[in-house]
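What follows is one structure encoded as C-alpha cells, with my remarks underneath.
Missing here is one protein chain; the remaining ones are kept as they sit in the complex.
Each chain gets a letter, A and B, in the order it is written, and its residues are counted from 1.
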Amino acid sequence: MSELITLNHGSGGKQAHELIRNLFARKFGMPEPMTDSAVIKEQGIELAFTTDSYVVDPLFFPGGNIGKLAVCGTVNDLAVSGAVPKYISASFIIEEGFPLKDLEIIADSMAEEANRAGVRIVTGDTKVVGKGKCDKLFITTAGTGFLRSGFEHISTGKKIITGDRLIVSGALGNHAIAVLGARNNLSFSSSVVSDCASLNNMIQSVLAECHQVHFMRDLTRGGLAAVLYELVQISSSGLIVDEISVPVEDPVRGLCEVLGFDPFYLANEGKILIVAGENEYEKILKILRSHPYGEKAALIGEVTALHKGNVILNTTSGGKRILDIPSGVQLPRIC
Amino acid sequence: MCLSVPAQIIKIEGQMADVSIGGALFKAGLQMVENVRVGDYILLHAGFAIQKISEEDALETIKLLKEMNDLENIQLP
Partner (left out) sequence: MKYIEEYRDRDLIMKLADHIRQSAVGRYSFMEVCGGHTSAIHRFGIPSLLPPGIDLISGPGCPVCVTSADFIDRAVSYSKKENVIIATFGDLIRVPGSSSSLEKERSKGADIRIVFSGLEALNIARSNPEKIIIFPGIGFETTAPGTAVTIKQAKEAGLNNFLVLSAHKVMPPVMDAIVREGIRLNGFICPGHVATITGSGVFGFLPEKYDLGCVIAGFEPSDLLQSILMLLRQVNRKSPVVEIQYTRAVTLTGNAIAQRHLSDVFEFTDAEWRGFGTIPDSGLRLKKEFENFDAAKRLPVTISHHNDNPSCICGDILRGLKKPYDCSLFRKACTPENPVGACMVSAEGTCNSFFKYVPDE
C-alpha cells in the first residue's frame, strides 16, 4: 500500500477494499466476509447493524442532498441484509460559517425520507469545527433493524449456484452524473437526477414472496463493477454479463462517451443487484418492475462455472472482453 | 486519436455553442468550424467542435456496410 492516503482509497475500488481489509478489519478482528451490515445475535435477538459517512460534494444536487442520501444509504445497507430497518443515529460535523438555512433544509429532507422509509432517527451528535477544518458538512450515521430469520445468506452469498441469474433494479450511473453536473466545473449540464431512494419497501416486497434470492447488494461507489467483483470473490465462480441488457439512460450514456467514463463504474444510490435462482428470476423481475424504484429492472447476466474469478462481458457489438475491478477514481479524459 | 464524440448543436451564441449528446449538454468552441447551424452535428473534442459531420458520408458508410452481403460472392478476397 502507498504511504499516503489518496482519493483512490475512498472510491470503493480495489485500494479501498485493501485499506479496509488490511488495516481496519485486521486490527479490529472483524469477521470475514465483510458485508454491508454486521449481524449481531444475542439472547435470541438478531440485529443488523451498519454505519456510514456522507461527504458528498456538492451538498445539494438534482434529486436530493447529503441528508436524504444519509438516510437512504443507511436504510439500504440494512435492507439488503434482509433486515427491517428501524432506528438511525445521525452525527453532524459542521464547518464554522455554514448557513443555518441550509442545515434546516437538510434536516427536513432527512425527516421526510425517514418518514417515507418508515424508520426513526432516534439519536445523534453535533460538532462544529473551525473554518477550513471540514468541507462544509459531514454526516455519519449508524442504523439498526431486526434481521428476519432465514436471510443471512443474502449478504454472504452462500447459496449462490451456477445458473443463477443477475438482476439490476434499474438504470446505472444517475447519481454519479447528477453530482458531477452539480459541481459545475466540467462545462456540462443535463437533466439527470440522482436515483437516491430508500429501497426497503421494494426489497421487502421481493423477500416476502420469493425464496430464491441468493444474494443482494446495493450499488454504491465503484458501481456495478465493484459488486460484480465482490460476487466472483464470494462465490468462487465466474459471471457472464450482457452489456446490451444493462440499462443506462441516454444522457448518462452521452456523458460517458464524452468524458471517457464507463457506466459500470459509476456510483448509484438507489439500485440493487440481486442474484436469483433460475426458477424465480422472472417473478422477482415482475415484483421489482411493479415498484416505482424498480421500473427499469433488468436481467443482465448469469453465474457460470466457467471463467472462474472473472466477469466476462458480451459487448453490445457482439465481441467479448473482461470487465475488471474498479481501481481508483475515474478521471475524465481527452484521449 | 482521441475521445471525440458526435454532438448536435442546440444553440449558438457567438463563437460558442451548446451541443447535445443523448440529452447531455456541453459547451463547444466553434473557432475551428464554419457555416454551422442549429441542428447540425459536430465532433466534440476537449471543448471544441473539430469538424462538422457529413450526414451524406455517414449515410453512405452505413449504406455500403448494409449492402455488403450482396457483393459477397463477387468480390475477390
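Rule of thumb we're sticking to: contacts are C-beta pairs under 8 Å (C-beta built on N, C-alpha and C of every residue); 3 or more make two chains touch, one makes a residue touch a chain.
Small disclaimer: the values here were computed from a predicted structure and weren't measured.
Peer 1: Can you name the residues of chain B that touch the chain not displayed here?
Peer 2: Residues touching the hidden chain, for chain B, are 1-6, 8, 21-22, 27, 29, 31-34, 41, 43, 45-48, 50-51, 53-55, 57-58, 60-62, 65-66, 68-69, 72, 76-77.
Peer 1: Tell me where the left-out chain touches chain A, residue by residue.
Peer 2: These residues touch the chain not displayed: 2, 4-8, 14-15, 185-188, 244, 250, 253-254, 257, 259-260, 310, 313, 315-322, 324, 327-328, 331-335.
In the analysis below, only the chains that are shown with their structure count from here on.
Peer 1: Could you work out how far the Cα centre of chain A sits from that of chain B, in whole Å?
Peer 2: 36
Peer 1: Touching residues of chain B toward chain A in the complex: what are they?
Peer 2: Spelled out, the residues of chain B in touch with chain A are 1-3, 5, 7, 20-27, 44-47.
Peer 1: Spell out the residues on chain A that touch chain B in their complex, using ranges where they run on.
Peer 2: 177, 187-192, 250-255, 257-260, 333-335
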